[in-house]
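All remarks here apply to the structure that follows.
One protein chain is absent from this view; the other protein chains keep their places.
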Amino acid sequence: MLIRRAERAARRGTLVGALGAESGGMDRRAFLRRSGLTAGALAAIGTLPVSGVRNAEAGPPPKPGIPVETRKSICTHCSVGCTVTAEVQNGVWLGQEPSWDSPINRGSHCSKGASVRELVRGERRLKYPTKLVDGKWVRISWDQAIGEIGDKLMAIRDKSGPDSVYWLGSAKFSNEAAYLFRKFAAFWGTNNADHQARICHSTTVAGVSNTWGYGAMTNSYNDIRNAKTLVIMGGNPAEAHPVSLQHLLEGKELNRANFIVIDPRMTRTAAHATDYVRIRPGTDIPVLWGMLWHIFQNGWEDKEFIRQRVYGIDEIRQEVAKWPPDEVERVSGIPGEQLKRIAEKFAKEKPATLIWAMGQTQHTVGTANVRASCIALLVTGNVGGFGNGANIFRGHDNVQGATDVGLDGSTLPFYYGLDEGAWRHWCRVWDVDYDWVQSRFASKQLMETAGVTSTRWFDATLMAKDQIDQPDNLRAMMVFGHAGSTITRMPEAKRGIEALDLLVVVDTVPTTWAVLSDRKNDVYLLPSGTQFESSGTRSASNRSLQWYDQIVKPIFEAKEDYEVIYLLAGKFGFAEQLFKHIKVENGVPSSEDLLREINRGSWSTGYTGQSPERLKLHRDHQKDFDLVTLRASDGPCKGEYYGLPWPCWGTPELKHPGTPTLYNTSLHVKDGGGTFRARFGVERNGVTLLAEGSYSAGSEIRDGYPEFTMAVLKKLGWDKDLTPQELAVIAKVGGNNTDAVAWSTDLSGGIQRVAIEHGCVPCGNGKARAVAWNLPDPVPVHREPIYSPRVDLVGKYPTLPDAKQFRVPNIGFTVQKSAVDRGVAKQFPLILSTGRFVDHEGGGEETRSNRWLAELRQDMYIEISPADALERGIKDGAWVWVTGAEYASKARMKALVTERVGKGVAWMPYHFAGWFQGVDQRRKYPQGADPFVLGESANTVTTYGYDPVTNMQEPKVTLCQITAA
Amino acid sequence: MARMKFLCDADRCIECNACATACKNENEVPWGLNRRRVVTINDGKPGERSVSMACMHCTDAPCQAVCPVECIYTTADGVVLHSKDQCIGCGYCFYACPFGAPQYPQVSNFGSRGKMDKCTFCAGGPEVHNSPEEYAKYGANRLAEGKLPLCAEMCSTKSLLAGEGEIVADIYKERVVTRGYGSGAWGWITAYGADTGV
Partner (left out) sequence: MAIRYARTPLAMCTLIRALIFLAIALIAVPVNAQQPQTQPQTPSAAQAPLVDPDASAVKEQNLLRESPRIEGTIVIPEPRESVLIQPAGRAWRFFHEVLLHWIGAVVIVGAIALLAIAYLSIGRIRISAGRSGRKVRRFNAFERFSHWLTAASFVVLALTGLNMTFGKLLLLPVLGPDTFSRVSEIAKYVHNFVSFPFVVGLVLIVALWIKDNIPRKVDIVWLKEGGGFVGSKHPQAGRFNAGEKLVFWFALGGGAAVAVSGYLLLFPFYVTNIAGMQLAQIVHSLIAVFFVAVILGHIYIGTLGMEGAFEAMGTGSVDLNWAEEHHRIWLDEEIAKGRGPTPAPEASTSPAE
């Protein structure tokens, strides 16, 4: 007869029994209290004192008597930025605990965050440097690897120039590593560097910053709790940002908010909507203009807001007039009346916010899409307040940070661009000679020309030399932490890899790069550590920076990213310059010093105030920060916003609290208030581009004003407020022309400090531009996707003409026309779209090697509607061939027959790799490092199509056919 | 005495599977055994709801009643646990369980079952609290440390609740009143004989 556990425990006299840890411990009640809607609801239960001694936790399992440390890191999988709490004993990560104190996730995770410990258990990790020799993987040492790779790269450099090497970095780099990597690429002498933002939100950054100054999420996940109307258009946060739903759903419940989802699929997010409407992929602009049509028609626009803070609405009105309800329905499939209902809520039930992700960005009209979204917010006055704004949900955990620090071939860190002024600024910050840096490049012209984008690397490898705007083809790919299956046109990438002289992958797993091609030699795999084996900062989508600690040392022979870059820099002979002001200990550069260098140079974006010390204090006092406002009401961080969201103006000594909601004029700039950047000039065509009658609280200038420069300060007489030290630095920076020294180039931070003292925002107080005259489409215009099923519409709404962009031709127009002429839409009648599901991330390289995640969905699949399946004799769960419109591409996977997709639309996740066109590639992986789960890649069948502003790819809408296998 | 219960608020559940992997992580559950899973009703259609399901730790547990070797027992907290030393892997508990909680590793002969494994409410088993033996057989014992099951603690949207039944019910009721809708406390009538009342 089994006895009750309590009796047994008492009999055996366990330590736990002695401490009386019966049910009802404080932690339990605290958890339940946090799960309730109102904080104090169940406070009547009272609190029990926390027991001082912690017993050995359950782990696998911890040994008694040895101390267990708790360390904090950040989840590696998405931009929400959940804190990960790790329990470590003897350098081994034993278990994860909920991170109650974080205002961002309050203990929660999704399946990926709840399983990150496995990444460091590392069953299928790349364990040591590996080289491909005659088709076999051979283990080598780090010395040999760096030596050989360095020699080969130098040989390529000598023969073809530095631009023949591509440095593909990662959105999983810390801010410090991404910044270092960009600096490294500059010292190597090329702008051919990029990371995942290219294929993710590059169009967002370009489009949104070209509208009102900065291209980032204006508010925060937490702030969305204040919204009364949420429109989620082009995003599926329930699967891509699950923990954000904690804020979205709790806000929805408390405010009885409108939760509107516009999506081609009835997603997991749409399941919790109050209104769901199905849209044809690629028709976002007609829908947004269709909404504005109703808004203008009924006078629902926010006229005061427009008058004060928006330029160019009249041109928008003209474009919107072309989209009455019946045209909207003809193009997008949504009846106009339904849009009216949504438009009315959006305009009247405020604050309203627009949320988007890849559904808007991954198109040839991505930049135009996001601009149309911004304009919709501007027209309704839904920017710059609590509960409204453009809530852009970024992807990877540090894609925001990596974008900000400029891991991008079209700019230097912090969006300074590539002109000489930008280079000189950074050379001052880096304390290196401008001429020396210029000498590293093939020419001054190439130094100031944007590099090839990650979406086109293989075109730059395979095309004839005279087609590309650099001396020679790309001959070597250096891939750090980037999947091999997330860029479109994989059959071409395979050929590209085979044509390279050298391929080096620096990652935690071999990745698809290692197995996609039929190469037999000159491929190196170098093991890097995950962020849990390193330290630094990461920027969440809401612009908060979080410092994280090293949980365990790099496992096996992995090295931290900083170390690898240091070794390469040493091989190329510029380590001393690269790490001039950065301490290197035991071969590992200091992440704190890297952040301090960032603080010294990032004036344009406001990464200057977030010193390591301030951020570590935030990490240690997470629980002081409010759930909704993110502001600490108590403790040593009192008054600051969690993570000091940028812009955090001035030096760390200024102690700016961070800016939780951008462009918010209801707050003083010292409290996180802001205005639209006066980025585009002072006036255009006789119309002022500065704000009229709108200014942040407490501003001494009660009107619009330009960006702050010494000249402006002098005009205002505020230059007298600068300290002598600040003036000295300004003089040094400005040389002969101190008047031109601006808020973004003044290395002392004095100009920013003085402006803020007078209640003004350093980047100026301008109007947002509805018309972006420097872009190919100044006013967003609908253009059909390159591969469109509606050949009748391509004539009226064609894509832009062919042009050269980022050193290579963009022949989208030719491809689109050819597709129409050849009747491609008849042969491939189904719209193919791609996207995410919750259990995997990105290309699935890490997650499919995590046994706890890999078990969940083990087969690659395509969603097909019941009607389309019936026509093709396809049963649910059956094998099918998916054929793509280019390269006679095909892929074999299972069919998921579901009503989630409408008739005529098919959808596949892009997380799988390891099969190619029906052939299992498992034997090509290095022994013991093959992922648990393999499958076809979605991008095997995706096609040509690039946004003209950023060369973003178009995996969200193309054409395919599906047949039973 | 507290009476432990689970409640999954299907109007918050987004099938993120944090509960499933948190359990795997904390208890090192082997491949093929799924102590907790999420089932989605009406997948892809309006009305879709997801429910996270594991052992509900029923009142008058049917698994306990049908076990031929009486290896299943209920603790003072209402947690239903079992002894793997005594389990013979007959599979009856799965037939009786309304929620499909029992899991069996596949052993070699035929489709024969090994020792039953299931959600323990992170309360281990009959071995000494937090000992290596307890961990190896049953996984973590969080209850003994004054904590709650990790699946509920890590739920992304605070949909899965676990803890004292009355508190859990109160939280759910408060939510339904505040937001104006609720698809119910799934499984409560079958498991505990009574609903939350909303």
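Going in written order, the chains are labelled A and B, and every chain counts its residues from 1.
Convention: a residue touches a chain if its C-beta (ideal position, glycine included) is under 8 Å from a C-beta of that chain, and two chains touch if they have at least 3 such contacts.
This structure is a prediction, so every number in the text was calculated from the model and none was measured.
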**Prompt:** Touching the left-out chain: which of A:Pro324, A:Gly570 or A:Gly902?
**Reply:** A:Gly902
**Complete:** Given B:Phe6, B:Phe99 or B:Tyr138, the correct residue touching the omitted chain is B:Phe99
**Fill in**
By the document's definition of touch, the residue of B:Leu7, B:Val38 or B:Val128 touching the omitted chain is B:Val38
**Message:** If the hidden chain were put back, which residues of chain B would touch it?
**Reply:** 10-11, 15, 17, 34, 37-43, 45-49, 51, 53, 60-62, 64-71, 73-74, 85-92, 94-100, 109-113, 181, 183-184, 186-187, 189-190
**Residues from chain A at the interface with the omitted partner, ascending** = 1-2, 4, 259, 266, 270-280, 329, 333-335, 338, 341, 839, 855-859, 865-867, 870, 876-877, 896-899, 902-904
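Following the convention adopted for this analysis, only the chains that are shown with their structure count from here on.
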**Message:** Need the CA-centroid distance for the pair chain A / chain B, whole Å please.
**Reply:** 36
**Request:** Using the touch definition up top, name the residues of chain B that touch chain A in the complex.
**Result:** 1-2, 4, 11-12, 14-22, 24-26, 28, 31-32, 43-46, 48-50, 70-71, 73, 75-77, 81, 83, 86, 122-124, 126, 128-132, 135-136, 139-148, 150, 152-158, 161, 163-164, 167-168, 170-171, 174-175, 178-180
**Message:** Which residues of chain A touch chain B once you look at their complex with the stated criterion?
**Reply:** 1-2, 4-6, 8-9, 12, 14, 16-17, 21, 23-29, 31-32, 34-38, 41-42, 45, 51, 55-61, 95-96, 98, 107-115, 117-118, 238-239, 242-243, 245-246, 249-250, 252-254, 256, 265-266, 268-269, 271-272, 276, 838-839, 851-853, 855-856, 898-901
